Each structure stands twice: as structure tokens, then as C-alpha cells.
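Only a single protein chain was left out; the remaining protein chains are all shown in position.
Letters A, B and C name the chains as they come in the text, with residue numbers starting at 1 for each one.
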Amino acid sequence: MAPVLQTRNLTKRFGGFAACSDVSLSVEQGARHALIGPNGAGKTTLINLLTGFLEPSAGEVLLKGETVTRLGQHQRVKRGLVRTFQINQLFAEMTVLESVTLSVCERLGLGWSWWKPVGSHGAAVDEAAELLDTLRLLDVAHEKTRNLAYGKQRLIEIALALASKPQVLLLDEPAAGVPTGESRELFETIGRLPRDVTILLIEHDMNLVFRFAERITVMVGGAMLTEDVPEAIANDRRVKEVYLGEALDG
Amino acid sequence: MGLIKNLMLAAFAALALGAAQAAEPLKIGLVLTLSGPFAAYGKQVEHGIRLFLAKNGDTIAGRKVELVIKDDAPGTAGDVSKRLAQELVVKDNVDILAGFMLTPSAFAVAPVATEAKKPMIVMNAATSAITTKSNYIVRTSMTLPQITAPLATWAAKNGIKRVYTIVADYGPGHDAEGQFKKTFAAAGGEIVGEVRIPVARPDFAPYLQKVKDTKPDAVFIFVPAGEAGVAFMKGFQEKGLAQAGIKVIATGDLLDEDIIDSIGDSALGVISSFHYSEAHKSAENQAFTAAYAKAYPKDRPNFMAAAGFDGMHLIAEVLKKTGGSADADKFAEAAKGMKWESPRGPISIDPATRDIIQTVYIRKVTRVGGKLQNVEFDHLDNFKDPGKQ
Amino acid sequence: MAKISIDLSPLQKASAWKPAEVVFWLLPVIAFFLFPKSLALLSQIAITALFALSLDLILGYAGIISLGHAAFFGLGAYAAGLLAKYGWGDPLLGLAGAAVLATAAGFISSFLVLRGSDLTRLMVTLGVSMMLYEAANKATDFTGGVDGLQGVEMKPLLGEFTFDLYGKTAYWYSLIVLFLMFWLARRLVQSPFGHSLRGIKQNVKRMPAIGTPVHGRLVAVYTIGAGYAGVAGALLTQTTQFVSLDVMSFSRSAELLLILVLGGTGSLYGALIGTAVFMAAQHYLSGINPQYWQFWLGAALVLIVLFARDGIMGFLNRLPALAAKKRGD
Partner (left out) sequence: MTIVFDGLASGMLLFLISVGLSVTLGLMNFVNLAHGAFAMLGGYACVVFLSRFGLPFLLAAPLAAVVAAIAGVVLERTLYRRLYASSHLDQVLFSIGLIFMAISSAHYLFGAQQQPIFLPDFLRGQINLPGLDIGIYRLFLIAVGLSLAYGLQWMVSKTSFGAKLRAAVDNPRAARGLGINVDRIFTLTFALGSALAGLGGALGIEMLGLDPAFPVKYIVYFLIVVAVGGSGNIKGSLMASLMLGLFDVIGKYYLPQVGAFVIYAVMVVMLILKPQGLFGRMAAK
């Protein structure tokens, strides 16, 4: 099967420092793909390049075989490439339902509609409510986002992305800062997503990664080190060295 | 909503008051600029008005004078002035509108006077065309052409052949520039350069450098009374134009008593034309300046105070003539041709234009008893505004 | 589709007219009968309220800081004034003309303004408005410069109502235009478009990630805000039949900012209430002591920023909670 998301020699330099150099990554349709590596390996930079948050210094990003390198972030979202953020990026003063409806409206192309109130766009609101239901957020639908516990907020972070009906979902450390019990639940939720959503995941918790991912790419110092199935990665000597090195440093 | 309650109370109180007072007071609505950059204008005019009332009592033709004062700061916003005038007419029921420091204010209010049929006494704004904007306008200040023309004539007669003009870029400035060019050219002089400068924040150095490089006999300057005059004189001195043999000739706005102390000694010897000087020698003026010094020891009387004083004088005299009626048509009719002796000298109201006719003096800055004064040494009597001919 | 058991009414009700709003809009009608002699002031309150509303759209909802909003107000004012001066004195035509011009100017300048940080925006809006001010100042033949544009003669409204000295026509005209524009704005901010603006203000980083063309939305709202300001400017010209250069001044922009903050940004009623309170206070205080009312205005502003950043609307919104607390004690 053709890769749904692909990069060719993607490079990003900040001054003389290459945060991401010559990365050629391929993510298959329907994959559960994880991106791991020690701190500063360039994982988040890569996500930022994929989504258009940063412009690459060189190289290309292809979505479903078409280049999207020159497209803006929102245009890539429209084509099904959606992300979450490592640090929550939410709408603090909106209720949960309002936030998610906002995202749904945007996907339905209602973002420019200015006549009917949001509440009258029944389809959008219903869809948002449904999504909240699947994420078990329905009971806090009318709470303001900023009043919620961190674990719930982390779910909203994902809900906002799911509302865009992603074909490729980039999750940047979804469980960061979430207590262990809740993070397992969170991953179960992610795991229940249908197979037509391709997932590329950055995660530090190796237990979660090895339970979830079917394929793993390891990055070090801005470049790809290796890519394989989890079992192979677990036994890869170079990967062990990298992580051992980090452990010693820390 | 405490505010609304207060407003309502005030409204009721006003109504009750209106009903109780049988002997109708004479309400004069004053639109003055009392804050912002032109705050000094409103202050001076108000001083003049109050001095007149203090001197002559606050009852005119049997009616007690009530002043209703509105601040139309910044003074250049016609919409504000107009609204205040409208309120004075509609809400405060004033009989007469007076004040108007700057041209936009007078222009904006003129239609109100016409529509409401209220006499409108212009006590400062000096663009020539103002009195043509309503038949009920009478002016007791001056017009720029009126002040400028005698100076141009004097200059041409006194060996000044080539002049560079600098005026502030607004109505009065255009009036002054136009009149000076016209009169000076007719008298055989030559204008070697002209520039219009912004009304706000002028920095004169570059303009004065240009003047210096052009080497005229004199530079003619008009700027609105206040900071611009100070800045000009500083620049003039610093650039050494006097040493280069260039004289300053100006309308008296440059050297008005309110600011002449800020200019300091560099003003000495400057020639100007104007209608009022604190140093004018007459019994009326002596009384006026003495009363002023007593009432407002921190300030010095200037032409605006005189215009306010004369404006009240006009109102008083007209009402004596009309038997206390402030009806706009009667007022304007009675004001036409009225003559009296003002602190500035003899003045009258032109029956044709309702504008002021007055003596224009040529003066020179001299130190008199420790104070810088504009000492008059030549004059042109009963001079009409040439801007309307 | 599985039926979801959730009460959606809070979201749907948000857009319904509340009793308090109806009462609010009855106030100006009552004011007409209560203060028949203050209609000139009341009309200018209505006009300034519309102007404040326009800034609220761009600052309160979309978070674009502007120190030069008077530029559009001024453009509208001059457009209406010049149209009337040269024979097209019909008020509604003037209003339309001003709206078109200001909207176009807003659209063009939005591309300059929407670059850079808050500080850059502050400076660019200021710079653009100062340029327009200077241009109007210099084009004396066209605008009358500092002396103001005279000879603005308005035809009767709808061929029927002349602009009278008492300001009755002016008041109803300003009030109705304000209400219609408010109603439009109200729809706008409650629509998905309006929500996306709130989203941009609350988290500009997230918006592109949910598929929002942020720049386009900002251009749109800036353009609309400019159009609103233009209409307000035109109303001022038509009801006073005069345009002074001051309509474009920096102080007008700054004062507007104060009004909006006083009322509370990001709620349409904040703009209206802020204007009413500000102008009434200005009128009242400057009546008592014309020279120094500015001092209290400044003091009020400092206190608001330090202690009541959400303005009068914020205070009103907190009232129920405060009352409940009191009852609880």
C-alpha cells in the first residue's frame, strides 16, 4: 500500500543548528506509527514541519502522494492532516461543547457563515456532542475549559483534533503530564479510533509506545536512526545505546 | 443608576427654577476652550467677560446675567462645539451664544445660531468669512486681513522691499498670507518666498534656514497665539537671522501678552501690527489692566481678554437699546453701527458685515517698567476688514 | 445515529434575546421622552456607541489592538460630508457611500496592519491613521483642513424628516442605525464566524490546527470593523452637518479605547454601556469643572486596569454571583 504521509529529505535549520536533517519518513495508510527518541531529537520539530507550523529549509512533505510543502497549516488540516499539541492549546474561556463545535464547524466549512447562530447549526452541534460522548466528556460539556482538571483538558486537546475528522492524526505526547491510570485510559480511547485514521505518535513512555505502536521510528540529533517493528526496535543495539546514553546523562 | 437619577433631579430642579423666576434672567451661553492645547484662549476670554460684569454689575437692562459655560476642548472639533451650542439653546434656553475660540468652532455653530435665531458673539475666531455664515453673528475680536493689511503697507513704506511669508496652515493663516501678498505687492514690495507650516508642533529651524538662505529684508509671520510664537522667536534668534539683517514683522498674535514673557528678550524690537496692547495708553485701558491685575494677578491681559470684555460690552449696550430683548434680528440690527471706546481704543460694528471696525496699531516690543510690552507708535484708524471686499 | 442524552439548550439559548436586553433597548426610547432637551448629546452617544462597537469587533472579539481606529471613522465622516457637499445630500446614500469607502480602506490596510506582534500593530495602526490625518490636513481645498469641512447640507431623511435643532430626527436616525448595526453584529458574533474570532483571540496557535484560515478571518473582521466605524463617522457628519479634522485625531482613537475598556471588551453591550457612562460622565464632570475632568478620567482608567479589567460589563456579570454570596451570608 502507498504511504499516506511521506517526507523527502526534510531539513530544518535554525541558524547553524539543524533541528531536523534529511528526514525521509513514510507512514502507511492506517498505521499505528510511533516516533521516539531522546529529548532534542527533533520529534516536535518534525511534527511542526509536517503540519506547516514551521517552514522547512529543504525537502518536501507529501500527503496521499501530493506535495503539501507550500500549503498553510489550515489547508493541510482541510486535507486531513491534523495534530495535537504537546502543551495544551485550548480555548480557556469557551465551554467544552463550544470548543469542539468550533472545530466541527470549521471542518463542515461553516467557518465563514455569519448569519445563523452556532446553536442553530444543529448538525454541527450534534456531531460535537456525539464526539464528546465517545470521549466520555459529555457530563462536562457546558463547563468552561479552564475550570476542568488537567486529564480532562488533555482529552479536549484530542477532541479538538478528532473533530476535524483526520485521516492522519499526529499526536504529540498525548499522555504528557497525565497520571498513569488516566494515561492508560487515554490510550484505550486512542486505540478505539477507527482504522481509517492513520496515527503518528510521539511518546516518551516506552510502555505505552510498545503496547500501542505497530511500527516505530527512532530519531536522534535531528536525523532518523532506524525504523522497524517494535520487537526489532526493542532489540536494536543502537537504540539501546541512545537511550542508555540519555539515562547516564540524566 | 445614580447618574440618571441625578440627571433627572437636575432636570426637575431646572424646571422648577424656571417657573419660579419671573424676572427673566439673561442667559448667555459661552462656548470656550478651557482645556487642551488652547486652554489659555478660553481662560483669557472668560477673564474679560468676568471683568466687565465685575465692573458694570451683573444686571443688564434689568435682567440678571447668568453665564452658562461649556468647554469645547480641544477647540478644533466642530462636532463638539456644535453639540454644546445646541444644548445651550435647547436645554439651557440661553438667549445669546458667545465665545468661539477657533475657526472650526465658529463655523460649526453658525447654522445653530441661524436656525435657533440666537445672536452669536464671536469673541476670538478670526477667519474673515465667519461673519458671512449667519446673519446673527457679530464679532468683537478681529480678522486676519484687517490686522495684516496695515502691516504690509507700513513695511513697504519703511524700506522693506523683499519679504518671505510664513503662516500657519489653516483658515486664519491663509487669510493672513493672502492679504499680505496682495497689499504688499500693491505697495510695490516683492514676496520672495512663502511657506505654510503645520498648526501643531512646528519646528522652525528648517524653515528659518531657508529664509536665511533666501536673504529677504524681512520675514512676515503669522501663527496662532501660543507656543508656536515662542518657538519661532527662539529659532529666529538661534539662527542669527537678526545678525543677517533680516527683520521680523508679524501680526500681534506672535507677541501676545500671555506668552511674550516666555519669548524673553529676543522679542525686543520686533515690529507687529495688532488691535490691542496691554500698553495702550488710554483711561479705559488703564482701568481695564488695573482691574485685571487685581483679579488675576498670575496672568496678563491680552487681546482675547479685551475681546471678551468688549463682547460683553456689546451685549450690554445692545440690550439697553432693545429694551432688554435679545431677539436675534433686533439684536443684529441694534448692533450694526454701534460705537464705543474699548480698552484697545475706539471700535465700532460695521453695519454692512457685522464685523468689527477698529484702529490697527503698529507696535514695537520695548521693555516698560520691567515688563516686555508692545508699544504702539503708528496707527491706522477705523480700519475695516479688507478680506470681505 | 445514536441519540445522545445531552441538553443542548444552553448553547442554543445563548443566541436568544434576553429580557434584560429588551429592557436595555427600551432605555433610549424612554430617554427620548425623559430628556427631550438633551437629544444632541444622546445622538452623539449613540454614534460613539456604534464607533465603540466597531472597535469591539476587532479588539474585543478578534484581539487586534488598534491605536488608529479613528482613521476609518474619519474616512466615513469625510465621505458623507463630501457627498453631501457636492449634491448627494441624501442621508442613506451618504451612509452607504461612507460604508463602502471605509470598508475598502479597511480591507486594504488590513494587510499592513495584521502583520507582526501587538506592538507592531499598535504602531502601524497609529502610523496609518496619522498619515490619513496629515493627508486630510494638507488637502485643504478638499477637506477644509484644520478649519473643517463646511457646506454640508443634508436632505431630509427619507425625503420626509428634516434634521432639526432639537435633534429629534438626528436621534432617531442614529439610534435606529445603531440598533440595526448592533443587531447585525450580534448575529455575527454568535455565528460560527464569530466563534472562530473568539477562538483566535483565545488561542491563536490552535486555530490553524483545526483548519481555520486565521489571516483571512482577521482580514474579514478588520474590514467589517472599519466599515462600522465608517458608518459611525458618516452619522456624525450628517447629524452635525460639519466635519472637523479632529475626527481622525489620535485622541479620538485613544478615547475610544478608553470607552471600550471602561465598558468591557468582548461583549457588545460593554461597548454601548461604556460609551453611555463615559459620555455622561464627561458631560457631567466637565460641567462641574471643565479643566480637570481629565484627571478623574485618568484616575478611573488606572483603577480599572489595576482592579476591574473586565469593565462595567464584567462587574454586571459578576453581580448575580455577588448577590448570591451576600444572601448566603
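As a working rule, contacts are C-beta pairs under 8 Å (C-beta built on N, C-alpha and C of every residue); 3 or more make two chains touch, one makes a residue touch a chain.
Because the structure is a prediction, the values reported are computed rather than measured.
Asks: With touch defined as in the header, list the contact partners of the absent chain among those displayed.
Replies: Touched by the chain not displayed, across the whole complex: B, C.
Asks: Of the listed residues B:261, B:329 or B:381, which contacts the missing chain in the full complex?
Replies: Going through B:261, B:329 or B:381 one by one, B:261 is the residue touching the chain not shown.
Asks: For the full complex, which residue in B:182, B:234 or B:364 touches the chain that was left out?
Replies: B:234
Asks: Touching the hidden chain in the complete assembly: which of C:49, C:82 or C:128 does that?
Replies: Per the contact definition at the top, the residue touching the missing chain is C:128.
Asks: Would you write out the residues of chain C that touch the absent chain, in ascending order?
Replies: 59, 65, 67, 112, 115-120, 122-124, 126-128, 130-131, 134-135, 137-138, 250-251, 254, 257-258, 261, 291-292, 294-295, 297-302, 304-306, 309
Asks: Which chain B residues would touch the chain omitted from the figure, given the whole complex?
Replies: The missing chain touches chain B at positions 35-37, 39-40, 43, 169, 195-198, 200-201, 203, 205-207, 209-210, 212, 226-227, 230-231, 234, 237-240, 258-259, 261-264, 298-299.
Going forward, only the chains that are shown with their structure count from here on.
Asks: Draw the chains as dots and join the ones that touch; what shape do you get: line, ring, star, complete or other?
Replies: Graph shape here is a line: each chain touches the next, no loop.
Asks: Measuring between mean CA coordinates, which chain is farthest from chain C?
Replies: In terms of C-alpha centroids, the chain at the greatest distance from chain C is A.
Asks: Based on mean C-alpha positions, which chain is nearest the centroid of every protein C-alpha shown?
Replies: C
Asks: Could you tell me between which two chains the number of C-beta pairs in contact is largest?
Replies: So the chains sharing the most C-beta contacts are A-C.
Asks: Between chain B and chain C, what distance separates the C-alpha centroids? Give it in angstrom.
Replies: Centre separation, chain B to chain C: 37 Å.
Asks: Distance from the CA centroid of chain A to that of chain C, rounded to the nearest Å?
Replies: 41
Asks: List, in ascending order, every residue of chain A touching at least 2 other chains.
Replies: none
Asks: So which stretches of chain C touch two or more other chains?
Replies: none
Asks: Would you mind writing out the residues of chain C in touch with chain B in their complex?
Replies: The contact residues of chain C facing chain B are 34-35, 37-41, 44, 137-138, 140, 145-148, 150, 165-167, 236, 240-247, 249, 251, 277, 280-281, 284, 286-287, 290-294.
Asks: Okay, in this complex, where on chain B does chain C touch?
Replies: 3, 6-8, 11, 34-35, 39, 69-71, 73-74, 76-80, 82-83, 86-87, 89-91, 103-104, 107-108, 111-112, 115-116, 127, 133, 169-171, 174, 198-199
Asks: Show me the residue ranges of chain C that touch chain A in the complex, using the header's touch definition.
Replies: 1-2, 4-6, 8, 10-15, 187-188, 190-196, 198-199, 202-203, 205-214, 217, 220
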